[in-house]
Every structure is written in structure tokens, then in C-alpha cells.
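Our next item is subunit A:
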Amino acid sequence: MKTIDLVNKNLAKRYRKEKLFRAYGLASIGFGLLCLVLLFSDIIGKGYKAFVQTNIQIEVNFDAGYLGITDTTNTEQMFAANFEGLVKKSLREMFLIKKRSDKRLAYSLVSTDSGYQLHDLLVANPAWLGTTKKVWLLADDDLDTYYKSVDNLNGAFTGRMQEQQLVWIKNLLDNDALQLQFNMNFFNLGDSTEPELAGIRAALMGSLFTLMVTMVLSFPVGVAAAIYLEEYAPRNRFTDIIEVNINNLAAVPSIIFGLLGAAIFLGFFGMHRSLPLVGGLVLTLMTLPTIIITSRAAIKAVPPSIREAAMSIGASKMQVVLHHVLPLAMPGMLTGAIIGLAQALGETAPLLLIGMVAFIVDIPSGVTDPATALPVQIYLWSDRPERSFAELTSAAIMVLLGVLIVMNALAVLLRKKLERRW
Partner candidate 1 sequence: MTNEIVYDATVGRPLLDDAKMSMRGVNVFYADKQAIHSVDLDIGKNQVIALIGPSGCGKSTFLRSLNRMNDTIDICRVEGHLMLEGQDIYDPKLDVVPLRARVGMVFQKPNPFPKSIYDNVAYGPRIHGLASRRIDLDEIVESSLQKAGLWNEVKDRLHAPGTGLSGGQQQRLCIARTIAVSPEVILMDEPCSALDPIATAKVEELIAELSQNITIAIVTHSMQQAARVSERTAYFHMGHLVEVNDTEKVFTNPEHPLTEAYITGRFG
Partner candidate 2 sequence: MDKLHLDQHISKQFNADLEELKTQMLEMGGVVEQQIIDAVKAIETADGALADKVLRVENDVDNREMKLDEHCTLILARRQPAASDLRMVLAVAKTNRDLERMGDEAHKIAKMAIALNEQGGAPGGYTELRHIGSGVQKMVNMALDAFARYDVEAALQVVQEDKNIDREYESAMREMMTYMMEDPRSIKRVMNVIWALRSLERIGDHARNVAEHIIYLVKGLDVRHVSVSEVEKQLNGS
């Protein structure tokens, strides 16, 4: 038998194996994509409703006498006025309530924040004083949940709703007095025990401040360390040990860094708890090994011929590094840094240990204001019993993912801009 016949005989088998091999690869990618789609559809399915909120239309008589306001620009008068009473009065009038027990039920249909909303409305529209207006007020989370699920096939989710409340809601629905509006609170407010008043802003700002500290510290330090180790350090036992330790540090569980941070920054240096500064420091410790390792790889990837070229015309070591190695390695370094930062952004455990798990209502305005972080906020909300918080949790995850996508897009952009061919 000729060789070519033997080859032909085995050809079919070889092609079959080849196809199978490719199919394995495709299947793996398919599985990965499926998981991703499941994850996203679950999160988005649960969370998209959190971006809108139910509002109730109520007729309010801004009675100057009742409120005791003569001049809307007088903050003292405005502050002293009983807007909450006005809300309750309006509700009573609207639902024609006599019974004492019904009053409480009626009041709980609107958010606890309603008085402030009326106050803000009057500040914005001073002419309304003494007139009767229909205004939209934020609904309570129970009503919100009910209204969002009112079109469900298996009936609306009633939860803690009372018989009487359902009757009123039916009435409201008939009068088109319920409406979904964009959830500004979610992006403008800090945490709250009331879901309709809970927002992501405090956590987002906390995360950004933390990340800023991490970036400012870890990138220069990491790059400098990488340059020293690659370009200057002699090869000996000592640098070998350093290298092994850096690689090990990258694999240390993040909670250990949290413990370390708590011990050093809180215990030894006596810094305050819950500060983005401390969080940033801890995350810097965690991110450094990643940045050093990727930066070293980027430096190693610079062709030695470029170094030789620069050296052979008499560039000093520093000039070789600054003029040639660093610009060529920068895209790789930035990518590494952004991967490290993205990792830091998603980190919860070390932040729990240094107290960034606090209940933060006020938006932090600097690295020394108490703050929490996005993943911690998600963790906190996922633990709350109210059904609306489940929605908020998913929405917060979407925000977190959004920030990550923006960061990665930035990484790609920077790479494209800085990358040079050689």
C-alpha cells in the first residue's frame, strides 16, 4: 500500500478529531456566554424596576394659616411649618377618614419623607401658598411593590397591605392617581431604612474616593517597584525572595489585607473607621502585587533591541528607562493597573473589617468622610427584608457593573491611544 493511501485512510479520522476539538472550544465559549446571559437577565430583570418609583397624586391645600407661613422666603417660618400635618390632613380629606385606626393606614401609603417633599415644592413654587394643588408625592415602598406588581398574572403582591388600604388603592388606580416616575432618589441619596428613600450615591462616592486613593498610591509605587526589580535590582537570593513574596501576596485572600489594615491603620496609626482613606490604603496593599506583576511583565515585553539601541548611542540607564522602556511598557502597565483597580472596586471583605460597612446617609465629600463602598452597600441591601431592597440590590449591582465597564472601556481606550508599534 502506498503512503498516500495510508494517509487518506486516516484522514477522515483526523478530520473528525479536529472537528471535535473545535466543538469543545465552541461549547466552552457557549457555556460561558450562557452563564453571562443568565446572570445579566436575572439582575436586569430584577433590578430595572428600581429605577422608577410609584408616586401618589394628592390634593393639597397650601393653607397659609394652617402652615403659619406669610413669606416663603423666610426659612425660619418654612422650617417651623407643619408640612407633615398638611400631608396627613390632605390624606384624611382625600380618603374621608373618620376612624383613628384608618388614619395610620392612610398615612403609611406615602413615604415618611412626604412633609419635606411638600416643603421643597412650596420653596420651588412660592405662588402656591394659599391655593389648592394636586401634587405627586412619593409612595411608600409597600405601595410601590404593589403597584409595580399590579399587572402580574398571578395577582399583585400585597405583602403587609390591609384590606382597607387595598380599597383606597383601587380608588386611586381608578382615578389615575398612581404613577411611576424616574427614581431620582436612587442616584441622589445615601442609605436609608426606607427603600423609597435609599440611594446609591453615598456608596458610589465612597467607592470612587477609595479607588482614587488606591490609584494614586498603588500605580506609582507599583510601577516604581516594577522598574527597580526589572531594571536595577541585581539577581541574587534577596531579590529572589522578594519576587517570590510578591507573587505570594497576589494570592493572599483579601480578608487578610483587611485584618492587616485594621491592625496597622486603625490600631497602630489610630485612624478613624469607615474612611475611604483607610479603605484606599488597604486596597492599595491588595492591588500592589497585581500591578507590580503586570508592570514587570510589560517591561519584560519591551524588546531588548530597543534597550540596546538606546544604550549603544550612550543613553544612561535612566534615559533608557524613561525614554524607551516606560513609554513602550505603559499600555501594559495601565491595563494591569486598571485590572487591579477593577478588582479593588469589587472587593468587600477587607472593607468590612475596617468599618466601611457603616450605615451612611450623608454623601461623603472627601477621603476623610465616613463612607461605604458599592459592593458593601450591595451586601447590606441584599440582607434587608423589604421586598423593594431586592430590587435596589440588583440596581446597585448594575451600577457597579456599569462602573466596571466604564473602567475597562477606559483601559481599552488608553491602550489604543498609547500603544506604539515596533
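The working rule: a residue touches a chain if its C-beta (ideal position, glycine included) is under 8 Å from a C-beta of that chain, and two chains touch if they have at least 3 such contacts; residues count from 1.
On how the list was made: all candidates are chains of the complex that A comes from, given by their letters.
Bear in mind the structure is a predicted one, so any value in this text is a computation, not a measurement.
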Checklist entry - Which one touches subunit A in this complex, out of 1 or 2? => result 1
Checklist entry - Which positions of subunit A touch candidate 1 when the two form their complex? => result 234-235, 303, 305-316, 319, 323-324, 328, 420-422
